[in-house]
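Encoded as structure tokens, the structure appears first; notes follow it.
Only one protein chain is missing; all other protein chains are in place.
Which chain is which? They are A, B, C, D, E, F and G, in the order written, and residues in each are numbered from 1.
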Amino acid sequence: MAAGTTSVEAALEELRVFPYEDLGFAKIDHHRALRDCLPEVILGEGKTPDQVVEIGRRLVERSGRLLVTRTNRACFESLRQHVGDALYHETARAITVNRRQEAPQAGVVVLCAGTSDLPVAEEAAVTAELMSNAVQRLYDVGVAGIHRLLDHLPLLREARVLVVVAGMEGALPSVVAGLVSVPVIAVPTSVGYGASFQGLAPLLTMLNSCAPGVAVVNIDNGYGAGYLAAIINRLALSEPQE
Amino acid sequence: MAAGTTSVEAALEELRVFPYEDLGFAKIDHHRALRDCLPEVILGEGKTPDQVVEIGRRLVERSGRLLVTRTNRACFESLRQHVGDALYHETARAITVNRRQEAPQAGVVVLCAGTSDLPVAEEAAVTAELMSNAVQRLYDVGVAGIHRLLDHLPLLREARVLVVVAGMEGALPSVVAGLVSVPVIAVPTSVGYGASFQGLAPLLTMLNSCAPGVAVVNIDNGYGAGYLAAIINRLALSEPQE
Amino acid sequence: MAAGTTSVEAALEELRVFPYEDLGFAKIDHHRALRDCLPEVILGEGKTPDQVVEIGRRLVERSGRLLVTRTNRACFESLRQHVGDALYHETARAITVNRRQEAPQAGVVVLCAGTSDLPVAEEAAVTAELMSNAVQRLYDVGVAGIHRLLDHLPLLREARVLVVVAGMEGALPSVVAGLVSVPVIAVPTSVGYGASFQGLAPLLTMLNSCAPGVAVVNIDNGYGAGYLAAIINRLALSEPQE
Amino acid sequence: MAAGTTSVEAALEELRVFPYEDLGFAKIDHHRALRDCLPEVILGEGKTPDQVVEIGRRLVERSGRLLVTRTNRACFESLRQHVGDALYHETARAITVNRRQEAPQAGVVVLCAGTSDLPVAEEAAVTAELMSNAVQRLYDVGVAGIHRLLDHLPLLREARVLVVVAGMEGALPSVVAGLVSVPVIAVPTSVGYGASFQGLAPLLTMLNSCAPGVAVVNIDNGYGAGYLAAIINRLALSEPQE
Amino acid sequence: MAAGTTSVEAALEELRVFPYEDLGFAKIDHHRALRDCLPEVILGEGKTPDQVVEIGRRLVERSGRLLVTRTNRACFESLRQHVGDALYHETARAITVNRRQEAPQAGVVVLCAGTSDLPVAEEAAVTAELMSNAVQRLYDVGVAGIHRLLDHLPLLREARVLVVVAGMEGALPSVVAGLVSVPVIAVPTSVGYGASFQGLAPLLTMLNSCAPGVAVVNIDNGYGAGYLAAIINRLALSEPQE
Amino acid sequence: MAAGTTSVEAALEELRVFPYEDLGFAKIDHHRALRDCLPEVILGEGKTPDQVVEIGRRLVERSGRLLVTRTNRACFESLRQHVGDALYHETARAITVNRRQEAPQAGVVVLCAGTSDLPVAEEAAVTAELMSNAVQRLYDVGVAGIHRLLDHLPLLREARVLVVVAGMEGALPSVVAGLVSVPVIAVPTSVGYGASFQGLAPLLTMLNSCAPGVAVVNIDNGYGAGYLAAIINRLALSEPQE
Amino acid sequence: MAAGTTSVEAALEELRVFPYEDLGFAKIDHHRALRDCLPEVILGEGKTPDQVVEIGRRLVERSGRLLVTRTNRACFESLRQHVGDALYHETARAITVNRRQEAPQAGVVVLCAGTSDLPVAEEAAVTAELMSNAVQRLYDVGVAGIHRLLDHLPLLREARVLVVVAGMEGALPSVVAGLVSVPVIAVPTSVGYGASFQGLAPLLTMLNSCAPGVAVVNIDNGYGAGYLAAIINRLALSEPQE
Partner (left out) sequence: MAAGTTSVEAALEELRVFPYEDLGFAKIDHHRALRDCLPEVILGEGKTPDQVVEIGRRLVERSGRLLVTRTNRACFESLRQHVGDALYHETARAITVNRRQEAPQAGVVVLCAGTSDLPVAEEAAVTAELMSNAVQRLYDVGVAGIHRLLDHLPLLREARVLVVVAGMEGALPSVVAGLVSVPVIAVPTSVGYGASFQGLAPLLTMLNSCAPGVAVVNIDNGYGAGYLAAIINRLALSEPQE
């Protein structure tokens, strides 16, 4: 009945190396930056520019990288005062800082079905780029004009992992997954009206995909999809994690 | 303020010619048979064989045609005792009688995404056939293997109206509607599990189709789709209704 | 096992003639204009006037027709600077351009249940008119005052296809479909409050219609309904598509 | 601040006269029988015949009336051993006992849209009859064949209160309420399939009725509708309750 | 098979006397005013002051009464220019005109659970008052302090019909219906937050009431409840409708 | 940045004393028994009698107590072969073993609204009893007959914690919480039909309770409610946990 | 059959001592203050500053305590003119007054998963503090960085009751409940986007918790959770209520 004592000690060793910083109202988790090359992301929505600056500066200092999502230009202007090399991505509504000099790795392709899906697709692309990937984009290739997609089949076939963003009926991931043999990360968007129910329709479509190889993230979660694409693409080079 | 008096009288003239038959527990509506070539359909589910026989005989007598949906072989055996020329369609779970000699009209194509959608697709096909259409079937052409569908593009391009049946993610109607210029009647099915929620997923998919020209009927409603296809295809020959 | 090779080649022939134009952020699909007499529609919602002008000009140049939905007067003013013959439809919130001289074809009737449903009904009517139909309107004929509908029965009986728009309980399409023998395209609207749940109530009502011949489009989708009505009415004149 | 003391004492006087009987597993409420002429109803579903007999006998003894709903013939046979004058209503799936000699009062009309709605409609009718009403029935008059309903307009116009039962799209109450000026009690049924979602569709339809004068009860709740019709019709004769 | 000819003619006689007025964008239904003492109600939401004035003037002219719901003071000011005796009800957000001199009839009681439910409760009360009822109000008597309700038991027992308005958990109608023997009209409100889901919670509560005698109207539908209360209370005096 | 090292070591000390037993297909957690006096509960549903016996024997051996919920008599018979002092609770559908000799503590009261809620109420009562509480029961006191509840007010006022079980509209917890000043644990049940939606209606009702002091557990979760009542009642005697 | 007469009299004695104050538009319930040390709470949302001042002053006068939730600084400024010792809690969006001199009791711990959950967590903490508890806070300890939680295990183990606030996936209460043996009050928040559906996701998560000892309150209901924690913690000192 002495089960696990030894291994819990091993767990302790692991946990002990997880550093975090306590700001009182927030506990900034730095351990992820050590392992993932990407520190904790800041969800800009619902935070004041001061809060973003406060947390953002500390993250940049320790990790040399930063990602703020669902933000705006005003917040970016505040941050740039303190972090001069910050960049603002208009369509993606994201701020990034990247002080690392790593050669980007090919293999990630981001697609979207319509022009209204662009903000989410760009959020995914910007995230993957920050994590040292060279991203190829293929936009406005919804299934209602399938020839636009087939026209780019060679591009699809070169990918190691694809992020496929779609609102309304959300059928694009199924069609794409039927044309490739690698993982497809499907992102439903809240684009649409009526029976789209703020993205419920494409979410259900993607979860029910009849094509194997489709994994789904939350509605409008471009960041999550880009992150997943990056850690999957990283496997192609790496040894098992440690 | 005397609005409408005259036209309500005209309405009366119309309504007067709508015959129906009162069985006490049911009022059989015969006016539809006169105009549509198809009498009121009997939904077999939840009716005893005796009830089906009672209503079915009267409908056949007056219209020469009969359609019983969601029924079974036992019910068919009962009916055949009284209506010797009744036919049973195993996959469609339907009974038909057709005593009219009309040349079937080409133009209706019925597609389905997977083999599990066959009962609903066949219900649509049998309905349209009973309404004097020659129906072409294209089954198991789901979007996960898009080459199976593209392989039959000429068939799609010959149609005047298409019925497209799909469960799970329900993406087939959007793809098909992108390849043709005629009406596509989309039928979601309750095939699937989990987040399909008994057909809610493909229903929402189809309602949100980004391809114009898609109309949707109720989940598993093969009859409704076949009926619609028939009255649309009839337009290609006809003068305005009267 | 050499299945399909030949027919996929035929498909290629078809696909090759599908032209589209790549603007970077959008891929304008021109193939539809060739076949449907209507180019890709522009959903105005969420687009800047500049984007609408950019896409709109190209569509008009190539097809001679244009439809912008869910737009506003400001956007129209911008467009008119470049496309002098553009028209704005206040109630429908739509912009149209039509440079073709085709005689409009009778056969389409658009109904709505209440005055709040007018924008959606008008969007349907404007769409069908742009596709060369002469549209008859019958508004504010909800089922709570059935005499207002019966008063116009002759008009209903002359239609080849009807678009029926209703919010709240959405019962009008069922009643109308019981009075005619031609296709009824039902459009639920988000008009109402409380248990209407932004149009879910009339959507479910219409999907469950006990009258055969009813097809449903998305909530508030007047454009989709008008488009469907047009391609159905076109069948009355045409040979099979090609 | 001495608010309410006196009136709470008055409340006490009221409450004191509310008798009930404690069986251990159940507390039979007899006060309702004194005032409503109908004792507590027994919901047969999920009770053993023994439980129904035990509770049913006591209710009959004290009130001379009994209603068991959602029961079956087996349960009825058990009860008849102890209550010889019990009656079984096959379609309504209900047991009644009525030892009072009251002249039934006219004014209640029960309608249903389709034959599948009969069990619920009959449960309503049987309930109202047990509460001393003469009930007129009008069945199978769904809105898809509106002439069947209009044919009986005089009957509708004689009613003091109507119970309207409908499944599927549930549009009948709205149409009926538009033709009369008295209360319409709408009962959605779980009849249908697919997007009916076990009665959710007609429930929402009825709640959103655009015709004033429609009140809704739970899905399949024929008893509740019949009870309401009875206490409304009673008002036509009565003085204020006491 | 000549069924119904005669009775459809009778229906015609009825329908012929249903007058309405066609404004183009609206068909004002005057028949209701003749029978119900209340003309068609104007739902102010989504109408311009001009539209309200236009329709409102005509309704007042023909019927001497007017009810505009979900409106505001600005709209009232516009109307008062043309209809000098219009009144504005602040809490109810309603405009009324009443030129009839009828003695109000006692019997209607309106209750609400909390102070946030007041607008809906007042809309019900104002409606019933306009239909010639003397309404008694009992507000802020939610079930969490049941002594406040019991304190007014005599008032409840004098009612012929009660309107019970409640948001959040919506339990008040069940408790009230257990204390009286007359109809209870339950009105769920969208008051609350979180799992209230804009009134879905109290709506379901009321539909599932274990107390007989409860009828439900749409969320926030004070007008519908007041109208129902009025036509029920009218029965206490009247002969059958005609 | 050395944050937490020491306290994680403290956590280790805690975790090290959490024993569990690995059966391959299951990991029996014994640490709870040491602290809570109740070992892990066995959810009988979906387990074979053999599995229940296997896990049950080990739990009894180490803790002297056992609770199996949602089980049946057949499973009990199998267990009794190996654990002679097991008891079966028919209504609660539960098996218990209790080898401890502790005096039961007063303070827990379990109420239910209707007789159909008995199985869930009994599951709660049996659980609390097994955890050394003397439970008082008050059944069939739904809000439609409020006098039955008020009749037992003294019993309610003696409680330290109450479990209130209700299906259908689920209003009982709100009323009870308004009469006491101690915690009320509300348990919705799946009893009901139609718009109860398998317990969703009472669940929402309870979450929206306007009375403070109401906490909610899952639908039909009598065990969870009884467990909570027991650990709350234990506080009345105890020092802070350790 | 004279059941309950005596005990209803006892109920009367209880009810008679429930004082409340009738302001016309509101009935202020003072009985709770006598028993709970906390008067009726004022939900600021949807009330004017005048209403808050009017009700707030009376509550403070009689009970010496006040809690206004979901309010803002403007409303606070109005109140402070009349109640000089009122305090405003920025993050919690709450106003409190506390004129009692009671030593706070240890035992309550409030946790939250992310910084966006702070307003709800603070509302809970402020409520419990007003009810004479010394509250310990542990914020930003979501399950995605479990070491931040384990780091504070000793704090968790000292609690008599815990309030655990979480949005998005809402998993924190389950993890916490697995580490302690005392009641965990779980509060879902509407923080998140997409498939969070305004807090539905964490609400369902918490209701389905596999750890015993978890009770759930409404989405964003910090007040309810703090109140519950206070009355549970009070049990540790008290005799049974009276």
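The criterion applied here is as follows: contacts are C-beta pairs under 8 Å (C-beta built on N, C-alpha and C of every residue); 3 or more make two chains touch, one makes a residue touch a chain.
Please read all numbers here as calculations on a predicted model, not as lab measurements.
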Among B:Leu118, B:Val135, B:Ile219 or B:Ile232, residue touching the chain not depicted
B:Leu118
Given A:Leu150, A:Ala171 or A:Ala201, the one touching the chain that is not displayed:
A:Leu150
In the whole complex, not just what's shown, which of G:Pro49, G:Pro119, G:Gly194 or G:Gly222 touches the removed chain?
G:Gly194
Out of A:Leu23, A:Leu87 or A:Val182, only one touches the absent chain, namely A:Val182
Give me the chain G residues in contact with the hidden chain, please.
113-114, 142-146, 168-171, 174-175, 177-179, 192, 194-197, 200-202, 204-212
If the hidden chain were put back, which residues of chain B would touch it?
115-116, 118, 139-141, 144-145, 147-148, 150, 191, 193-196
So which bits of chain A touch the chain we can't see?
3-4, 7-8, 10-11, 14, 32, 35-36, 41, 107, 147-148, 150-154, 157-161, 180-183, 185, 203, 207-208, 212-219, 223-224, 227-228, 231-233, 235-236, 238, 240-242
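Note that only the chains that are shown with their structure count from here on.
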When D-F is set beside A-B, which has more C-beta pairs in contact?
A-B
Distance between the centres, which are taken as Cα means, of chain E and chain A, whole angstrom
52
Among the residues of chain A, which are close enough to touch at least two other chains?
15, 20, 144-145, 194-196, 200
